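Take a look at chain A:
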Amino acid sequence: MTMQGDSPTDEGSSRQYTDRPVRSRLNNRRRFLQGVGVTGAVGLAGCVGSLPGFGDDDEPEAGEEDLEGGVEVDEGDADVILRLDSLLTGGDGDPFEAMVEDFNAQSDNVAVEVTRVPWDEYYDQLFTAMTADEAPDIGFSHSSQIVPFLDNLTPLDDYVDYDPYVDQIVDSVEYEGQHYGAPLDTHMAAAYYNKEIYEEAGLDPEDPPSNWEEFAEANDAIVDAGYYAFDYGTGMHICRSWGGWLRSRGHEVIEGEEGNWEPNFNNEDGVAVTEPLREAVERDWTPTEDDNSWPSFVEGDFGAVVDGTWAWSRFREGGGEELDFDWGTYDLSLAPGKEEDWTMCDSHNLIVPQSDHSEEELEGIGEFFEYMTQERAVDWSAEAGHLAATTEALGSDELREREAWDYSLHTFQDIADNEELYYWPATQNTDEYSEAIYQSLEAVRYGQQDAQEALDEAEQRCRDIFS
Partner candidate 1 sequence: MSSVRFDEVRKVYDDEIVAVDGCTLDIEDGEFVTIVGPSGSGKSTLLRMVAGLEDITGGNLHIGDRRVNNVAPQNRGVAMVFQNYALYPHMSVRKNMSYGLKLTTDLSDDEIERRIMDAAEMMGIEDLLEDKPSQLSGGQQQRVATGRAIVREPDVFLMDEPLSNLDAKLRTHMRIELQRLQEDLETTTIYVTHDQEEALTMSDRVVILNHGELQQVGTPENVYHEPVNRFVADFIGSPSMNFFDVELHGTTLTGGAFTYDLPGDLANRIQERMQSESLVLGVRPEHIKLSEPGVENAIEAEVAVLEPVGSDNYVYIDIGDLECTVRVPGDVKPEEGSRVHVTFDPTDIHLFDGETSKNIMLEAKQVASVDSV
Partner candidate 2 sequence: MLDLIAAMRTEGPRQALNLWWQEMVDEYDRRESAEGILFALPYLIAFVGFMLFPLLYGFYMSLYDWDALNPEQSEFIGLGNYQTLVNDPRFWEALWNTVWFVILTVPPLVILALLLALGVNRNVKGQTLLRTIFFSPYILTVAVVSLIWVELFAGEGGFIRYWLGFVMEDPPRFLIDPTWAMVSIAVATVWWSIAFNFIILLAARQNVPDRLYEAAKLDGASSYRMMRDITIPQMRNPLIFVVIITFVGSFQVFGQPYIMTDGGPRFSTHTIVMYLYTTGFAGRDFGYAAAIGYVLFLILITVSVVNYYVLSENE
């Protein structure tokens, strides 16, 4: 039995960023289950049990076949052999590794070996390896996840030239004047929309909404045409639109610095961007629960859903089969009464999780990082679908000629050009405070609490976490 993931091969990477895919992903089989009853469900256990990657963890995305990959290097191929543990699997794992192979081929004395690690276990595993002094030479970290590791990362300023990167992107790995990661990309949430449904609903598929009024109007039209219109998702997905919207109305979700964070969302603006979560259900844009987001979008039941840049690599990998209709993307910056445009994003960064490397090794690392994140920025962007992190790549015609441009990259390019990139504040407890917020936001969506109650509760929880 194969099942479509509704989440990327890696996005967010920590499990909280995947918002319980289990509940939503099973949707397609449910009608069948109604027919066959419980015995059928029990019988299905066999199929479910054979899902790839179904070990102790709950995220089926990181399937075993996704882990078949990596780059092997023979002893003696190079003077400096560097070990890299990668959280990129599936759709963006292959292009990444192809680039590593290219690097190994063109480098005289440095070779990089890549091992895939299930992304949902990545940070636990990296952390455990670091406590045991078994960390790889090179690791990955999302900007949002980097804080707990900072004390044990090697600052890279002496080995990597940071000028080529887009400022907003590179700021997300800068702490106390030093850079701790080399940004491979930036990836943000966007609305993925079905152009055919747009047309059917009498909307212009080439002119997607750009503010709340247009957005609401379009959604109502889609509902009238007999489809679900838009789904915010649940779990961390909710924060992807909500966080950007809050920022658009002038508030960072939390304020302060490590050791002294304060929630900053329980206010008029917070309420204003929280209420639409319930509104979407009340206006029938989406069902109460998120049973039907990505899989249903794929099935053609949804006008638009929130997803990330990784959707592109999935589309490319499937040879266009997964989304066999005309689709596009538009910027999620749609907050009611927005003052500015902001869109939530995150970056993949290459990091060096231990500090006892030789100078030669560090120079090799620097060479590798620059190759991957600067020289090949266009390729990475075009193949994996994430947005390149260098100014040069972003402005290049080369990128505009690639297939991904028209589908999704152009949207992301605009976001970057407008300097709308909003990085969710990274703290020692990012996952914890994020969860405190999205559990309350879910309650609003489900109609269990009104926006004010929910934000009160979330604020209290955040204070408990930060205290």
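Candidate selection criterion: all candidates are chains of the complex that A comes from, given by their letters.
Definition applied: a contact is a pair of C-beta atoms (placed from the backbone, for glycine too) under 8 Å apart; a residue touches a chain by one contact, two chains touch by 3 or more; residues count from 1.
Computed from a predicted model, the values in this text were never measured in an experiment.
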Touch assignment for chain A within the complex, options 1 or 2:
2
Under the definition above, what is the set of chain A residues touching candidate 2 in their complex?
14, 16, 19-20, 22-23, 26-27, 29-31, 33-34, 37-38, 41-42, 44-45, 48-49, 54-58, 123-124, 127, 130-131, 148-149, 151-152, 235, 287-289, 291-292, 428-429, 431-432, 435, 439-440, 442-443, 446, 448-449, 457, 461, 464-465
